[in-house]
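Here the complex is missing one protein chain, while the rest keep their positions.
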Amino acid sequence: MSSRIDVSVEQRGSGNAPSGDPGGKAGHPNTCPSCQSHYRDDELAATYGVCPQCGHHFPLRAHERVAQLADAGSFAEDDAQLRSADPLSFFDVRAYTDRLADAETTTGLGDALISGAAHIERRPCRLAVMDFAFMGGSMGSVVGEKFWRACERSASDGLPLVCVTASGGARMQEGILSLMQMPKTVCAVDMLREASCPFIPVMTHPTTAGVLASFASLGDVAISEPDALLAFTGPRVVQQTIKGEKLPEDFGLAESNYRLGHLDAIVERSGLRPYLGRLLAIFAAGSQQ
Amino acid sequence: MSSRIDVSVEQRGSGNAPSGDPGGKAGHPNTCPSCQSHYRDDELAATYGVCPQCGHHFPLRAHERVAQLADAGSFAEDDAQLRSADPLSFFDVRAYTDRLADAETTTGLGDALISGAAHIERRPCRLAVMDFAFMGGSMGSVVGEKFWRACERSASDGLPLVCVTASGGARMQEGILSLMQMPKTVCAVDMLREASCPFIPVMTHPTTAGVLASFASLGDVAISEPDALLAFTGPRVVQQTIKGEKLPEDFGLAESNYRLGHLDAIVERSGLRPYLGRLLAIFAAGSQQ
Amino acid sequence: MRDRLARVRELPLLRGVGVRDELSRLQQQIERVQAEPSEEEIWRAVELARHQDRPYTLDYVERLFDDFVELHGDRHLTDDPALVCGIGRFRSRSVALIGHQKGRDIHERSRRNFGMAFPEGYRKGMRVMELAQRHGFPLLTLVDTPGAFPGVAAEQHGQGGWIARSQIAMAQLGVPTVACVIGEGGSGGAVAIALADRVLMQANAIYSVISPEGCAAILWRDAEQAKKAAAAFRPNAANCLQLGVVDSIVQEPPGGAHEDHDAAAAMLGDALVAALTDASKIDATKRRAKRREKFRMMGVYTT
Partner (left out) sequence: MRDRLARVRELPLLRGVGVRDELSRLQQQIERVQAEPSEEEIWRAVELARHQDRPYTLDYVERLFDDFVELHGDRHLTDDPALVCGIGRFRSRSVALIGHQKGRDIHERSRRNFGMAFPEGYRKGMRVMELAQRHGFPLLTLVDTPGAFPGVAAEQHGQGGWIARSQIAMAQLGVPTVACVIGEGGSGGAVAIALADRVLMQANAIYSVISPEGCAAILWRDAEQAKKAAAAFRPNAANCLQLGVVDSIVQEPPGGAHEDHDAAAAMLGDALVAALTDASKIDATKRRAKRREKFRMMGVYTT
């Protein structure tokens, strides 16, 4: 399990930038890696971060996602104070504690997942959102614990949990404890199931490795944004095992996952909120029967 | 769903008889359809009805099967008095009632399944055995009801049910009621499951169509004799849907079912009784835990 | 038919407590079934059941559901378009739905394999059954298939086994379940999703152990004898009701469901609601045992 997704896919499209690169915008976060169109912040915000030219879904920061999905003003964050410890005093080319501090400074987040109470289309629920910008959305102890607590609150209130995933996998720097966040989050979903609370993960690019292989795959319904990489082992590593053979064109992408029976629906970002609203309405009525 | 198995497979091998046919024994029930060796009754009985030359498993009559599996004198038959009615007054080229009467005369059986209390390797159980000689082992109301009662007795005694299957499918002459024996026998297995009674079907040649698609596939363990045809749709019909394409060599046979993950074990006839004994011992100890 | 009903009463069949219920239900409906159907009339039901304009599962869903979210995929290999699954709002309840879908034009028919499901289709259905169980959604199933798909891959993937597992999954459900045969109820492919608390059948639907053509080919060795075969095993609704295989018959608009999809849907909707209400009355803890008892009663034999 890799704690990072394959760079090759993470930045897919960007390698095809015309060599001219007028204005030096290739690689700029507001330049579409698929069609090279460039946008102002307010232009992208108006389209939910979707390229109006080609439909490319730009990555969203967690708070942007919350703003898109939750009814205005409804989100009340929980557990924002949780921070990773450094159980292994881990040091590769840099200390884990330094990486954490940097990530917090850059993103303004305590870790790669935020969660809280919310309303979506006037339906009360719990909402958890991962942020790939925080160390590749990797799952360490804080992500696991915040997910657990979100499930616990859902179960005790009898409310659905919606969770938007974006993760390269486990937080390697926490060693075996990062691996243990897989069974831990799985147990959290089991708690939701025992309480008959709906669990609706929304998988976005990328949802891979330890997160795909734990809670992200255990929803009552499996939804993804278009073009998202959803793979346990990413294409770069799989390519190594098959040597010269060619990988299928859309290997690991949402579209191939849908075709192969792993997704109930691929939902465009602009349609996500109404789609979730419909699901929540169906589940809410079910629980009153 | 066909109420007969494909003749092509039922009699596989026999078409390869040397054209000479010394003594005119081809097609004789004691002539091996695979290698043409011919045996006396006592010779076959001594080998459990298995050709010593090539391992071909000759079909067994239900009472022979009981004699091979149950401890001597332990089998006590139940429900022998049950007989089919003729709810549709069914008549094709002959009346169903005539076919039934003939089958009873020829086989000495009331229908295509016998069942009763038994011991296998000194372990008490219920034993049900189908007989292909009775109208192709087809499942009509009597087979369904006898299977139900066997399950009911197993459940109330807390004993395992061993069931040896051999069937071309539903008893077409009972129309829709023969189809209903599928959900009926499935419900019977559900009763066993609720009572935590082990259910061990042993599939023999052929187990197809409605029997394969109901109780035969719902065992705690899935066992077959070698070379048995185990298919929902037999090779002849499948061949029609694929036109010119060639079917795999061992299509639908136990060996291919094993390879494709549908069987736990293929057990030679001579090893069946000890194998069942081991399973019953494991399950018996489990139930006392 | 009255003769046969009398005979049904005399035989020691449809045994046990269920008999009286079945008979009274029969009695209630017998007025509508005017007379013993002729060979021609039975064949007409076969033709209507297969009519190319007959409403299919999604036609009913569109008309009966306020909201419907289709669910896809078996989580292993593929999504089988021959079996439509989903959850939605039906007459102010949240329900789960599983139904065969034949496809309207030739392109869609081919894509959906004419409503003949693969093991993957039944596996998708079982996934939705689990979902229904977890959230207490009643399950509706609409049966409309010539049979399970008879191909190489379907066999290799365990067609027989998954038809069996789909049935036992329905047997084990704790939620109320209602099935309705809305077109062709073809053999194992049909019963895979028809092991329900209440089983309904549209007036012009057929429910049979084998297709008339298949039966003719085997028994008369002549597929041309399909009409004769159909008359012999009578797959029509009145016969299924009489034999206790279905609980009631859902009326269709004059001429058949294909003549007026909206009217057919309204009649089906009313019947499904009535059956669901009826099935919901049973104490949930006894539902599984009751359902077993229902199917236990099916069969005709002498003791």
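We just call them A, B and C in the order they show up, numbering each chain from 1.
The definition used in the following text is that contacts are C-beta pairs under 8 Å (C-beta built on N, C-alpha and C of every residue); 3 or more make two chains touch, one makes a residue touch a chain.
Keep in mind that what you see is a predicted model, and the values were worked out from it rather than measured.
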Residues of chain A (touch criterion as defined above) contacting the omitted chain: 1-4, 81-88, 90-93, 140-142, 144-145, 148, 170, 172-184, 186-191, 193-194, 208-210, 212-218, 230-233, 237-238, 241-242, 245, 247-248, 251-252, 256, 260-262
Absent chain, residues of chain B that touch it: 193, 196, 198, 220-222, 258-265, 275, 278-279, 281-283, 285-287, 289
Absent-chain interface as seen on chain C, which is shown: 75-77, 119, 123, 157-158, 161-162, 165
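Just so we're on the same page, only the chains that are shown with their structure count from here on.
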Interchain contact steps from chain B to chain C (minimum; 1 if touching): 1
Label of the chain whose CA centroid is most distant from the centroid of chain C: A
Distance from chain C to chain B - Cα centre to Cα centre, in angstrom: 28
Where chain A and chain B are represented by their mean Cα positions, the distance between them in whole Å: 52
CA centroid of chain A to CA centroid of chain C, Å: 41
Residues of chain B whose C-beta touches two or more other chains: none
Multi-chain contact sites of chain C, meaning residues that touch two or more partners: none
